[in-house]
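Read the structure below first, then the notes.
Yeah, one chain of the complex is gone here, protein chain that is, but the others are all in their spots.
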Amino acid sequence: MAKYILKRFIMMIATILIISTLTFVLMHSIPGSPFDEERTSNPTIQANLEKFYKLDEPMHVQYLYYLKSIVTFDFGPSIKKPNESVNELLARGFPISFELGMVTILVALLSGTILGTLAALRHNGIIDYLAMTFAVVGISVPNFVLATLLIQQVAVTWELLPAATWSSPLHMILPILALATGPTAIIARLTRSSMLEVLTQDYIKMANAKGLSPIRIVIRHALRNALMPVVTIMGTMLAGILTGTFVIEKIFAIPGMGKYFVESINNRDYPVIMGSTVFYSAFLVFMLFLVDIVYGFLDPRIKLHRKEGDA
Amino acid sequence: MVNERKKKEKKMMSSEKVLQVNNLKISFRTYGGEVEAVRGVDFDLYKGETLAIVGESGCGKSVTSNAIMGLIPQPPGIIKNGSILFKEKDLTKLSKTQLRKIQGVDISMIFQDPMTALNPTLTIGEQLTEGLRTHKKIGKKEAKEKAIDMLKLVGIPNPEERLKQFPHQFSGGMRQRIVIAIALICEPQVLIADEPTTALDVTIQAQILELFEEIQLKKGISIILITHDLGVVAKIADRIAVMYAGKIVEIGDKREIFYTPEHPYTKGLLNSVPRLDLMEEELQPIDGTPPDLFSPPKGCPFTARCDYAMEVCDYAYPFSTKISETHEVDCWLQDERANVLQAQNKIG
Partner (left out) sequence: MTNTQNLVSPQAIKDEWFRPKQKEQGRAESVVRPSLSYWKDAWRRLRKNKLAMGGLVFLVLLMLFAIFGPIFSPYSVTATDYPSQNQAPSATHWFGTDEAGRDVFTRTWYGARISLFVGIMAALIDFFIGIIYGGVSGYKGGRTDTVMMRVVEVLYGLPHLLVVILLMVVMGASLTTIIVALTVTGWVGMARIVRGQVLQIKTYEFVTASKSFGAKTSRIIRKNLLPNTMGPIIVQMTLTVPSAIFAEAFLSFLGLGVAAPFASWGVMANDALPVILSGHWWRLFFPALFISLTMFAFNVLGDGLQDALDPKLRR
């Protein structure tokens, strides 16, 4: 297990290094440098930038300083907002985005696995057809489309729920619904197909032959094995939800990090784009690392593979 | 005719019937139509005996054993007719809840492939004890002790440590021993072994077969052995039922089936197996394939492949003929009117 974790950890560091380097190279390849005086209209900001990016030093020194700043979790200043750094934006916006993302994942995991399992248990039944119709529609409707439709219908036309901001649990329903539908659909489909496969396995037949109750068989024997594929796509799913928060926060005017990120894209606030990209990537890669470890715990074949063959 | 035979058998063997299968018919609804997998099977299982059911794949032997175990998925499976009597209860009529009190407790099953029969994500200990704890309502500690005893019985060293391990940490032979331990832990009266050695190496096959014999001596259980391997049958079976196209075409003591087979199919089966004592003879495969069970033939299903086929074989399924108290065969060649023909063809 330790070896497995170490390998994943090295992978994680390598990925973060690559994305940081990529960001650095890309930003410096923008014609006329993003940190030119022409782009910044404010002397304080220019001074901050020069100080942070060591713009008077040669390129490789800049690169090393940049890496050092990432290791120390310092993501640099903003061009557009004087006296404000990416770190401050993160401190303000990220907790909200994190909350949105985490609740979405929980909702998607819970409803997706339940839906998928029910569909598999009632294979070719009404629940199965309904669940799979929902799934294929849910996968096809982009989250921003769903979000705007929800605002238009539920918030504007029917006036059932508030249309914007993040001020109360009631306000959270629509954004979470918009963001969680796609992942729920994907998880439901995957759970269903892997559950159907697991249910044909001999060990399920054997559990039946033991005279165990159906509930015990599904929960104890089938679900854990059926959820393995779901765990493996958690990485892609997290990335999808994270990028989803950008548009959802924009549409629902939620003051999260995603909203700042989209703003920075729209007014070409390059330091903020750089800083948040690196931060987001590091966060995602770290989450992937966690997912891998969870997978290691779920599947005993990974945990103890060194002892194999001593039987 | 049948009842008469059964009465006599009982008297003669003077032993107790554990299980009675009567005229069992099972079909499966598929996209292509209804497959008649089992078309009227009956046999009795006596206490402490090993009954082997042999036949080609698709002959219905596994479906029969799954039906006894209550593992026919309905739908697509349908039990069309017949009964499976166990302790005066008809297993085909029981509700799922009632059935669960028998599954694993009184009747248990061993599967073909030990590599897939164990859940990869649960420890051996959990898989061994869960049936025990569900049915016998005993504590964790007691269940664990029982599990250790079982592992000792099936010959697994260091049982206490092994309980905490996962299936992938065991070899194929060891896993099959564990599967056997799981099947036996609630001390069942009937054990169904569906091709228990097919997936194993030859050397390990022998060990597992010896384990069966040993356990049967110790526990006095009845075993239904499903197999296509006549070598396995020769080693541990007491009686043999030969199945073809969803029917038992011949049943008898091991010696009767091996030395005086009557049904052409049984003879064909025996001739297609290499034997050390008959080295000079060539192996004779049975030509052709079994009939399509979507629309089974009206007469004897073996007719198309039978060297001695008569016109009558196409018109009607043969009556059962008793050769001895224990030996019975479904074949028109037993009819006295076929004697002339038999003489002409010099059946050996």
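Couple of notes before you dig in:
To keep things simple, chains are lettered A and B as they appear, and every chain counts its residues starting from 1.
Following the convention adopted for this analysis, a contact is a pair of C-beta atoms (placed from the backbone, for glycine too) under 8 Å apart; a residue touches a chain by one contact, two chains touch by 3 or more.
What you see is a predicted model; the values in this text were computed from it and never measured.
Put simply, the missing chain touches A, B once the whole complex is considered. Across B:217, B:273 or B:316, the residue that sits in touch with the chain not pictured is B:316. Contact with the chain that does not appear here is found for just one residue of A:49, A:131, A:174 or A:251, A:251. Listed here are the chain B residues that touch the chain not shown: 1-2, 22-23, 25, 39-40, 42-43, 81, 247-248, 251, 287-289, 291-292, 298, 303-305, 308-320, 328, 330, 332, 335, 337-338, 340-341, 345. Within the complete assembly, residues 11, 14-15, 18-19, 22-23, 26-27, 29-30, 136-137, 139-142, 144-145, 148-149, 151-152, 156, 163, 235, 239-240, 242-243, 246-247, 250-251, 262, 265-266, 268, 270, 273, 277, 280-281, 284-285, 288 of chain A touch the chain that is not shown.
We take it that only the chains that are shown with their structure count from here on.
Across the complex, chain B meets chain A through its residues 69, 71, 96, 99-105, 108-109, 111-113, 116-122, 130-131, 134-135, 166, 168-171, 174, 179, 182-183.
Partner chain B is touched in their complex by these residues of chain A: 201-203, 205-214, 216, 220-221, 224-225, 298-301, 304, 307-311.
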